[in-house]
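Let me begin by handing over the structure; questions about it come next.
Not every chain of the complex is shown here; the ones you see sit where they belong.
Per-chain residue numbering starts at 1, and chain names A and B are given in the order in which the chains are listed.
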Amino acid sequence: MPGYELTKDDYLKRLARIEGQVRGLQRLVEEDTYCIDVLTQISSVSGALRAVALGLLDEHVTHCVRDAALGGNQAETDEKISEAMQAIARLVKS
Amino acid sequence: MPGYELTKDDYLKRLARIEGQVRGLQRLVEEDTYCIDVLTQISSVSGALRAVALGLLDEHVTHCVRDAALGGNQAETDEKISEAMQAIARLVKS
């Protein structure tokens, strides 16, 4: 089993931290923080979200695609790959 | 006064919605939702965050840069522009 992915708990911890950061953003806006400082925070939240997305994508390719393919199921493999490619395209543009 | 920017309240509402979306992401992970569906949700949150960032950047350029410049303050104008460019560079890469 490849060991480089995050566990479910890691994802939950990361997302809880991101939720806290978004709450922090609201505080910054409420306190009329200088907008450049708010922007810096937003870039940090975006980066954290992207890291979660890349982790999940890795999970998908490493498990869903890999397992279907190593199991010899061509149709399912192709479907999993197609879903992965669409998710990647959305991610690259988002 | 240009009227195309969001009000403080609009930002707070958008950020509260984003916070709710991030909480929703945690639920999805907890319930072992298919990772492609989680990824779709993340792309949507990223897009919402980027919209907030572009709004704040507009605010900065439309107010901070514009006001300093129309007020004839060259040094402050240049500083505001330099801050804007750094925020844009971070945004483009984040």
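Definition applied: contacts are C-beta pairs under 8 Å (C-beta built on N, C-alpha and C of every residue); 3 or more make two chains touch, one makes a residue touch a chain.
Here the structure is a predicted model, which is why all the values come from computation and not from measurement.
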Open item on the list: Since every chain shares one sequence and 2 appear in place, tell me the total number of copies in the complex.
Closed with: 4
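The rule we apply is simple: only the chains that are shown with their structure count from here on.
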TODO: Round to the nearest whole Å and give the separation of the Cα centres of subunit A and subunit B.
DONE: 18
Open item on the list: Going by the contact rule set out above, which residues of subunit B touch subunit A in the complex?
Closed with: 8, 11-12, 15-16, 18-19, 22-23, 25-26, 29-30, 32, 35-36, 38-40, 42-47, 49-50, 52-53, 56-57, 59-60, 64, 83-84, 87, 90-91, 94
